[in-house]
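Note that one protein chain of the assembly has been removed; the remaining protein chains are unaltered in position.
Up next, subunit A:
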Amino acid sequence: MADKRRINGPASGTAIPIFTPSKSGAHTLQRTRKPNQLRKIYLQPGVVPTASGSAYLELESLCHPSSLLNAVPSSLKLSCVIHGPKPLPRNANFSSNLQLTINVKFAPFATRQRRGYIRDVTERDIGTHVETALCGVIVRDRWPKSAIDIIITILEAEDDVQWGSGTQQQNTVGGLGNMNVVSGCITVASAALMDAKIDCLDLITGGVAAVVPKDDGKFVHHLDPSVIEEPFLNSACVVGYMPARDEVTLVWTRGNIPSYSDGQTCRFDSLLDSAVNAAKGAHVILRQVATELAQAESTKLIIDESKT
């Protein structure tokens, strides 16, 4: 679908740069974190005063010693704004549940490949995943005939596949970048819902895990994998997880998972558990944010009372 309302740059004006493979054979960063160590998370609720709820999430950017052009590590920077609950428009059908509209948009400069202004297929697909995760956590029948808009802007994201890897060396599982975005969107939306004081069953967080083959033929589970650090993936999984209820509202796995592999335990089981563990890690941050929000609320309440 062409964007006819704006003057855009040429759709295919420049040739894609092709990078020579570096002599070491790897233009990736070595993962220095432990397999079960997440990147540091910065989460700040209430960044947009005019919205009923908002939050900003940033992941630690990986320092990189080499100056390779195609291995510039980009981190994840997300901003989420919630408007509502507000009444449904008059012409809308009756609904006894709160209606969610989720809008996930990459900023044009968010990734290496420039994104257009109109939401493309990937953005809509990510939006559907986030919607599935959030619909299960909001107590929707407390707001009949109303709606909320959740708008998530991705300011910076990892590329979906490794940049510059060309056709010769592609990641065995594409889409890890998108999975990281889905996971980040769930966590940031959860913080924004908290800021907007919308009733939820639990604090939902997202988590990503990947199965990485090692030299000795074994497989290692990496929590919170970054595209630039994982050139070879077997499979990856993202979950939306509610720790207090120990329930999962979203599962999305990609890659090939053999059925009855080593040790009679299906590899899906352990992958799912790893992703849940990653979500539990993010939950620690979210709980801290919740505590700080509650403390700020109570001090505000005390000040208000002393005034009257």
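Just so it is clear, a contact is a pair of C-beta atoms (placed from the backbone, for glycine too) under 8 Å apart; a residue touches a chain by one contact, two chains touch by 3 or more; residues count from 1.
Methods note: contacts and distances are computed from a predicted model.
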Complex member absent from the view - protein name from UniProt, among "Integrator complex subunit 13", "Acyl carrier protein", "Ribosomal RNA-processing protein 42" or "General transcription and DNA repair factor IIH subunit TFB4": "Ribosomal RNA-processing protein 42"
Sites on subunit A contacted by the missing partner chain, in the whole complex: 1, 16, 18, 20-21, 23-26, 88-89, 92-93, 95-97, 99, 101, 121, 124-125, 127-129, 131-133, 135-137, 139-141, 147, 149, 166-170, 172-175, 201, 213-217, 231-232, 234, 237, 240-242, 245-260, 264, 266, 268-269, 272-273, 276
